[in-house]
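Here the complex is missing a single protein chain, while all its other protein chains stay put.
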Amino acid sequence: MESLLVLVPLAAAMGSFLAPGRGIASWGFLTSLAIPALAAGTAMDVYQHGARRISLGGWAEPLGIHLHMDGLSVIFLIMTALVGALISIYSAFFFKRDTARHFWPLWLLMWAALNSLFMVSDIFNAYVVLELVTICAAALAVLSGKTESLQAGLRYLMVAMAGSLAFLLGVGFLYAETGMLDMFMLSWELQGGPVAAAAFGLMTTGLVMKSALLPFHFWLPPAHGEAPAPVSALLSALVIKGSFFLLLRLWVGVFEPAGITSHAAYVLGCLGVLAVLWGSYQALIQPRLKLIIAYSSVAQVGYLFLMFPLLCTVPEAPWAEKAWAGGTYQAISHGLAKAALFLAAGNLILSTGTDRIHYMKNIASRLPMTTFTLGLAGISLMGLPPSGGFVAKWMFMQAILESGQWWWAVAPVLGGLLTAGYVFRILGYAFLLAEKEPRMLPVPFVLEKIPLILALCSILIGFRAEEIIFLLQEHMLWAIEVEGDS
Amino acid sequence: MQIFFLALACFLILNILAGLWRVVQGPTPADRMVSAQLFGTTGVAILLVLAQALEAPYIRNAALLFALLMIMAVLSFVRKSTPKQGQAGNIK
Amino acid sequence: MIFDILSILLCLAGAFFFLGGTVGLLRFPDNYSRLHALTKADNLGLGFIVLGLVLASPTMPEIIKLGLIWLLALVGSSSACYFIGNYIYHTPSQEEE
Amino acid sequence: MHGFYIYAITAILLFCLGLWGLAFHRNLLRKIVALNVMAGGVFLFFISIANPDQSGEVDPVPQAMVLTGIVVAISLTAFALCLARRIHEKTGQNELDTSCSIEDGDG
Partner (left out) sequence: MALFLDILVAFSLVAIAWRIMRAPGHFQAVVLFITFGLLLSLAWARLNSPDIALAEAAVGAGLAGVLLLDTLRAVAQPGKVKTGAHFSWLLLPCLLLAGLLTLSIIHIQPDSQGLARAVEAGMQTTSLEYPVTAVLLDFRGYDTWLELGVLLAAVLGLLCVRRKKSIRAPLLPAPAEPVGRWLISILLPLILLVGGFLLWLGAFAPGGAFQAGVVWAAGGVLLWQAGHPSLGALPVSLWRTGAVLGFALFWLLAATALIRNEPMLTHPQAKAWILAVEYAAALSIAVCLTSLAIGGQKSEDRNQKSEVRDQRSGDRCQITNNR
């Protein structure tokens, strides 16, 4: 089942590369039918039987590479399956054949790489998978061929390459210290000390560069703002989550047991708060809808990093579960809402030919469904009940108050206000009456429905919080859990 | 004997280091390319000597590859640098 | 023993030619003479070193491989010399980049 | 034993010099070359830990990792160079603009 999560998109990628004819989108359709089913199957498996691993090639630790599935990876897998499948269907109607020929193989390869990344257990394998994600993401970002997107894509590629190399050097340090590559074994073997600390610093920096946390956020807005809408949605909703997921895995699974995370966690937390404030402020003043959404990603990524000071400073803190749930919820609800927003922005551009928000007047009456989508996704971003974003921030606030580190509350409170600011700015223009009716093309039905479904999902996951949190709680401390199993 | 070969390798590396002066100094790209070609041949020699000194015969294959492929950079260098209006370019 | 000494002597001769090539590269006044110094001395240098190593290395396949490497280096170096010479000859202005 | 430290420290220096070059240069080609120097440093580190006492047996796992890394690095380099050339064709520039355009978005 888990292996198929990688095998199916890879087969489809090869198929779409070898047979780039008229029916190229059917490869995407088939994959988007199969992957959610497979992800759901894997989730049920983990839900019932707990975390599990498979050894690829039949080679046991420490020699072979393993795939590891627990609550965290299953949640990210499901999010990827859902968002990926919906964006695939959108893309099938969005791209014309010239572009589709380039889009499908790259996206399907990237889908396989992302699925593999969410099951990763070997740190060098993580490097290879990250590079696969990076190169696919960079190539997708330049899909439109515009000068700005080329520049943004190359900037992203270089930042990501530097980040990967830092990560790889960190892998070298860990290997030098322990002689192992498997995270599961490292979580027992790794002791503190200068070598481990160096590895920790290098790997964290590399992944933070790829996740676009504040000082390294500069590549994100142009790369995500200039790409075609489905690609922006993929990059914002999924690709950033990949490196964040790996960072979370490493911190909680490997470095926290070794006791070297505590001070760095505060640094990441501070950067996260700054990212929330700076990203939201920038989103408030951007002239283009896609740039607003891209800067909003900078801010929302900031929230994710609040997890680290809450999780990794006090060992076995009682509030850890809530912080854990808050962060994961933030990741998935942001993924869904951000994909919805970018796709809605794509519809807007299809209809009006521009995404400058001054030209967005009167879209509420002309494109009601798209406007509704923007509003729903905005609710989730702001964290209003009953959305998934609300659950995330609620959990975060509880964890923050319980931990007594009240200063982190700045981020959810102020950030929520600023988010409300830019969401209402968008909606405000949408409901303004235009002096003169702008020319608008109709948007096909499917293209309007898909962002709506995504936005609805980002609200609806707020109602299913218990199951998701159960899945997380049961299998949160992955190393310990598996230790019990094997 | 081993020490002699190691010393020989060191001497040849020193040769490369000295030749770097020409790369840095130039003055023309052709000078730099000439130096690179010298380094290539010297590198082949060093690899052969190291293979002998370290008793690692497979290093000779690396020397073989260098001898085989060093010309590619030169071909790339002269390819269209030759001015198009020139009547008798080396590769027309 | 006699092979060892001969091998050392040949390698030293090779090293001398490499030194000569480097000195030529550094000291000769213009492109063409540098090219000349380099490729001639260089290949003789490699040739002597290969000869010296042939005397030191025991097996036949290795000897053939060494000979092949030298031949390839000769081919590569001489044609590189030709191409670069041609390039210098046909490039009117030689300014940097 | 000393050899290990020599090569490991060299590797670190190469990595940091490459990092500096990446930040220092505005020219894209130079940035890509700097990235490759960084990669060389990382690979040297791997091989220096694979072979700590410079003789005897060598750990094959880091060697395999470096081989993988070399192919990954050359792929990424080729792709980055292609992007740089395309940017040059379109703008005549060998550098990246720092500003984000306020032109219309693209679909």
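First chain written, first letter: the chains are A, B, C and D, and each begins at residue 1.
Keep in mind that, in the parts below, a residue touches a chain if its C-beta (ideal position, glycine included) is under 8 Å from a C-beta of that chain, and two chains touch if they have at least 3 such contacts.
Remember, predicted model here, so these are calculated numbers, not experimental data.
> Thinking of the complex as a whole, which visible chains are touched by the chain that is not shown?
A, B, C, D
> Since one chain isn't shown, list which residues of chain D touch it in the complete complex.
Looking at chain D, the ones touching the missing chain are residues 1-10, 12-21, 23-30, 33-34, 36-37, 40-41, 43-44, 47-55, 57-68, 70-72, 74-79, 81-86, 88-89, 92, 94-95, 106-107.
> Can you list, in ascending order, the chain B residues touching the missing chain?
Contacting residues on chain B, toward the hidden partner: 3, 6-7, 9-10, 13-14, 16-17, 20, 23-24, 26, 29, 32-33, 35-36, 39-40, 43, 46-47, 50-51, 54, 56, 58-59, 61-66, 68-73, 75-77, 79-81, 90-92.
> Tell me, which residues in chain A touch the chain that this view leaves out?
So the residues of chain A touching the unseen chain are 3-4, 6-7, 10-11, 14, 17-18, 20, 54-59, 62-65, 93-99, 101-102, 105-106, 109-110, 112-113, 116, 124-125, 128-129, 131-132, 135-136, 138-140, 142-146, 150, 173, 175-181, 193-195, 197-198, 202, 228, 350, 441, 444, 447.
The working rule: only the chains that are shown with their structure count from here on.
> What is the distance, in whole Å, between the centres of chain A and chain C, each centre taken as the mean of its C-alpha atoms?
Computed value for the inter-centroid distance: 56 Å.
> Provide the C-alpha centroid distance between chain A and chain B, rounded to the nearest whole angstrom.
Roughly 47 Å separates the two chain centres.
> With chain centres defined as C-alpha means, what is the inter-centre distance between chain B and chain C in Å?
Distance between chain centres: 9 Å.
> Two or more other chains touching the same residue: where does that happen in chain C?
none
> Can you check the complex and tell me which residues of chain A touch chain D?
Going through chain A, the ones touching chain D are 94, 124, 127-128, 131, 134-135, 138-139, 142, 144, 146-155, 157-158, 161-162, 165, 168-169, 172, 175-176, 181, 221-222, 225-229, 287-291, 345-346, 349-350, 353-356.
> Touching chain A in the complex: which residues of chain D?
Within the complex, chain D contacts chain A at residues 15, 19, 22, 28, 31-32, 35, 38-39, 41-42, 45-46, 49, 61-62, 65, 68-69, 72, 75-76, 79-80, 83-84, 86-87, 90-91, 96-97, 100-107.
> Note which residues of chain B are touching chain C in the complex, please.
1, 4-5, 8, 11-12, 15, 18-19, 21-22, 26-31, 33-35, 37-38, 40-42, 44-45, 48-49, 52, 57, 60, 63-64, 67-68, 70-71, 74-75, 77-78, 81-83, 86, 88-90
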